[in-house]
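Next up is a structure, given as structure tokens.
Missing here: one protein chain of the complex. Every other protein chain is in place.
Let's turn to chain A:
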Amino acid sequence: MALSKNVCVLFKRCFQNKLSFKYLSTHSQPPIFPGAKAEWTQKLEFTGTHSYSPLPIYQVLDQQGQIIDASEDPKLNSNILEKMYKDMTLLNVLDKILYESQRQGRISFYMTNYGEEAAHIGSAAALTTNDVVYGQYREVGVLLWRGFTLPELMNQCYGNAEDKGKGRQMPVHYGSKNLNFVTISSPLTTQMPQAAGAAYALKGKNRVVICYFGEGAASEGDAHAALNFAATLDCPVIFFCRNNGYAISTPANEQYRGDGIGGRGPGYGINTLRVDGNDPLAVYNATRKAKEYAITESKPVLIEAMTYRVGHHSTSDDSSAYRSKEEVDHWSTNQNPVNRFRMYLQNNNLWNDELEKKWLAEARKNVISAFEEAEKRPKPNWSEMFKDVYETMPDYLVKQMESMQKHVEQYKEHYPVKNYSK
């Protein structure tokens, strides 16, 4: 008796007298454990993936580019729709030329975006440039949408003197302060808790942070950290997962056993949407709704965009070593997001073969000319290697730079000095 009285006193204190003494005295009353709000059960039963259905995949367009439910039509104006399509196809043209240039040894590395065009453009179109982007590396469409220029892209891949990143990172590690696109880094998922922190700092400022990541990256510890921090600290951030079925060679069924990445959202107390990532209008609607909710409620949203990585992982990968040509062909033809969107535009008389031909020729011309210009430009002065380690260069680093200057002067024939700015 004495013991139970003490326990009750403790409970009373814990819950600041919100619950009555009588209420706590019997097992038929609801549980009051601080760790979870739940009901009692007398049935011993596992909860597992069998306990609930997988999250459905939200669609607006069918495979023939028809709107399935008219009430879901975002009714975007024709300029926006045209820009969406042009950016998706420009992305394809860009990828093709840069991929081949890597094969010819003209740039050191490249990663294409084939099959994921709709996920980039659909989400980017639902946001403004004022919203902050943290990406993984396969989100170039977002940059194109925001106005990152072809010369800027090429300059980064070549690491020439015009590159804002000063040639320090591998190709495709883009970043733009003006466009609020935080510079990409190679370590996977590190951007996710950072995005949560950025969103916390921007709380109440009518801006949202969007953070892109692949389903493989979602296995990193940082993904867990980010989702949990964003939920507990009420951060207005959209976590946008590109679930394209593969992390390099690892298929999704070796990556997780639950209901994809979306299935984890509710476990963190995060409102979640799963969308057809090959349907730009579905992605657009989902992202727009997520932004609205994130800002008004100051809470995170998880979007899982289901798609397929049509291209190789990167130029250092031959994906035929681990998946069939038939599988890839299916996705690149029957399920191609660009084709689907083109059909939608054609159904609405916004696009036709002639426009297509003209646009592709123009896009190709623009990409090639930006490419050739970038190739001609010299690299930055090699002393840029020593700068920006800190805001101000410490004296020991100045000494290291000076000693290298003397050395290069003495041994200049052994270094590629002529390719670097004076």
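Quick notes on this structure:
We take it that contacts are C-beta pairs under 8 Å (C-beta built on N, C-alpha and C of every residue); 3 or more make two chains touch, one makes a residue touch a chain; residues count from 1.
The definition used in the following text is that contacts and distances are computed from a predicted model.
Per UniProt, the protein behind the absent chain is "2-oxoisovalerate dehydrogenase subunit beta, mitochondrial"; the candidates were "Autophagy protein 5", "MIP18 family-like domain-containing protein", "2-oxoisovalerate dehydrogenase subunit beta, mitochondrial" or "Protochlorophyllide reductase ChlN subunit". Touching the chain that is not shown, out of A:Ala225, A:Ala252 or A:Val408: A:Ala225 (per the contact rule at the top). Summary of contacts with the chain left out: across A:Gly165, A:Gly245, A:Gly277 or A:Pro337, the touching residue is A:Gly165. Checked against the full complex, the one of A:Lys86, A:His120, A:His173 or A:Arg264 touching the unshown chain is A:His173. When the whole complex is considered, the residue among A:Ile67, A:Met192 or A:Ala363 that touches the unshown chain is A:Met192. Listed for chain A, the residues touching the missing chain in the whole complex are 132, 134, 163-166, 168-169, 173, 175-177, 182-183, 185, 187, 190, 192-203, 209, 221-222, 224-226, 228-229, 232-233, 387-392, 394, 396.
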